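I have placed the structure first, in the form of structure tokens, so that the comments after it can refer back to it.
Omission of a single protein chain aside, the complex is shown with its protein chains in their original locations.
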Amino acid sequence: MEKIVESLRKFRMERDWEQFHSPKNLSMALIVECAELAEHFQWLTEEQSRNLSSEKKQAVKEEIGDVLIYLANLADMLDIDLLEAAREKIEKNRIKYPADQARGKSLKYNELE
Amino acid sequence: MEKIVESLRKFRMERDWEQFHSPKNLSMALIVECAELAEHFQWLTEEQSRNLSSEKKQAVKEEIGDVLIYLANLADMLDIDLLEAAREKIEKNRIKYPADQARGKSLKYNELE
Amino acid sequence: MEKIVESLRKFRMERDWEQFHSPKNLSMALIVECAELAEHFQWLTEEQSRNLSSEKKQAVKEEIGDVLIYLANLADMLDIDLLEAAREKIEKNRIKYPADQARGKSLKYNELE
Partner (left out) sequence: MEKIVESLRKFRMERDWEQFHSPKNLSMALIVECAELAEHFQWLTEEQSRNLSSEKKQAVKEEIGDVLIYLANLADMLDIDLLEAAREKIEKNRIKYPADQARGKSLKYNELE
């Protein structure tokens, strides 16, 4: 991940794009990328979404790459450690959704969210 | 990153949540998390978004953690290597947006997107 | 619809909120509202989403109201007639997706999108 953040810094400095990369703009661009990702799934059944063709999967992989790129850019512009942010949140979720209470309950799940 | 993917697998298996984690559902949940992140920035100026209070920054960090969690879950359910996806996309972008042509041009930037 | 646009104008002028209502900001707020709407559906099956409890339906109705409010605000700030925009697009779609070719084909549908 550190190498990716390194590449992204170099990439935007070489192009002088920091001026466009305000956290506000990056948060918008991040949603736009996520929507391009979701577009692949919107008319599929859940079952179909679990069984993509290799062609579709490659297209989805590229969109997933885009999402991580914008997310890493955003975290970097805010001086936030992306992996640490996820680790801390997982820890918090472990306490919030105890395994024995949350197990396999869709309504519960829905409420817990 | 591998450790995070490990934790997430354990987390969802302990709760029997794989049934809800179809790629379709996860792609929706991913957008919802990104929107919660963007909500922090929507009425701020770009300048303000570059200078968050430490309180706001902590809240943003948690949302960023959530986004990575859903993105990693989605990639894992599709058997996609998240970091590889980003690396491949950065390589592709390097070719698509040559530094000497894309430098500091907002209109250009806009078109290039 | 005209009365709604009237109310919204009055509402934002009384609060001096035009300054925050740049099309850029409103387009972000619009996504955020749509995400709050989608949140109600993200862990439901399609079948469940067609059969909401009256309580859930009321919550969804409020989110739908919010989405229309931001959409109408955005159109108004850009001096665009919202209903005309929809009418023109429906006309365009009628030509783009001829009924006899598009009928009931999910793959087709997907491609046509």
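A, B and C are the chain letters, set down in written order, and residue numbers restart from 1 in every chain.
As a convention for this text, a residue touches a chain if its C-beta (ideal position, glycine included) is under 8 Å from a C-beta of that chain, and two chains touch if they have at least 3 such contacts.
Treat the numbers as computed from the prediction; the structure is a model and nothing was measured.
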Inquiry  = Please identify which residue in A:31, A:72 or A:86 touches the non-displayed chain.
reply    = A:31
Key: Touching residues (missing chain, whole complex) on subunit B   = 27-28, 31, 39, 42-46, 106, 109-110, 113
Request  = Spell out the interface residues on subunit A facing the chain that's missing from view.
outcome  = 20, 25, 28-29, 31-32, 34-36, 38-39, 41-43
Query = When the complex is taken as a whole, what residues of subunit C touch the one chain not shown?
reply = 1, 4, 7-8, 11, 14-17, 19-20, 22-25, 27-28, 30-31, 34-35, 37-38, 40-42, 44-47, 49-50, 52, 57, 60-62, 64-69, 71-72, 74-75, 77-78, 80, 82-83, 85-90, 92-94, 97, 99, 102-104, 106, 109
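Heads up, the rule we're going with is that only the chains that are shown with their structure count from here on.
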Remark   = subunit B to subunit C, mean C-alpha position gap in Å, rounds to 24
Length of the line joining the C-alpha centres of subunit A and subunit B, rounded to whole Å = 3
Per-residue multi-chain contacts in subunit A, two or more chains = 27-28, 31, 42, 44-46, 106, 109
